[in-house]
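Structure first, then comments.
Removed: one protein chain of the complex. Kept in place: all other protein chains.
On to subunit A.
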């Protein structure tokens, strides 16, 4: 195996394609509208980027282990509804309601993981079923109506979780800090730890991993729980920011999150994942959503661009994969 130059090995990394795409995207939008890189727009984009981003981080780990979770969008909507319903009915303070919502999502994740690992049902079917159960529950308990959230004004807990602060003229959302911390932690877990080794092995060759004493089922169940908990956290943060807990919110998020992850270079079939790639994928899709509106493309055309990006990136990844396998 010959030594490769730094540039060659950089180009062959799965994160290279998404990085180029993101830079390109930023340049195009900025050249059309110089407000695109203004501080208020960056702050605004960041605030809604990181909410889906939190889910995408956990989904990256889950997909690296060879599974995925379609129920995250419904958990996103359900958790916020559950927390605000408990709080508004004066049953408990907001912090406790938050913990109850997170605990409920952990249970949902556990059930997902249990069905997938113990009953050997594909995660597509299990989490599709869970999506309907959770969404249905949210709609049923609320009669389909949004929950009041404005009681949270000045609530310390709500401020720590989803408040915002001005640094000079830049409005910094707390959720951005949580996202940054979560991204660093997820990257560390995936690349530096024993748990990360087990996650990759569970997705790459579960039988070999099991034979070496890796607890594949437990690894996957933990990741389903993490994915659900992140969806719950994201839904709650979003409900505080937008002052709305709608039982329908988060519809379709599961596919957007999975798109973010695969665009970043994580393989749908498991075994290989990259948090750096996912962070790039998150920004590619969310900047696109913000950018096309700012340059005057009708927002309804958004999906055309997203679809094209997914197809383009998949073609690029498969080309890189073939190059890699032929030893170039």
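Here is the rule we go by: a contact is a pair of C-beta atoms (placed from the backbone, for glycine too) under 8 Å apart; a residue touches a chain by one contact, two chains touch by 3 or more; residues count from 1.
Rule of thumb we're sticking to: contacts and distances are computed from a predicted model.
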| item | value |
| --- | --- |
| Among "Putative CoA-transferase subunit alpha", "Ger(X)C family spore germination protein", "Fructose import ATP-binding protein FrcA" or "NADH dehydrogenase", the UniProt name of the subunit that does not appear here | "Fructose import ATP-binding protein FrcA" |
| Options A:201, A:240 or A:287, residue touching the unrepresented chain | A:201 |
| From A:94, A:131 or A:214, residue that would touch the chain that is not displayed | A:214 |
| Interface residues of subunit A (partner: the chain not displayed) | 1, 189, 192-197, 200-201, 203-205, 207-214, 271-272, 325, 327 |
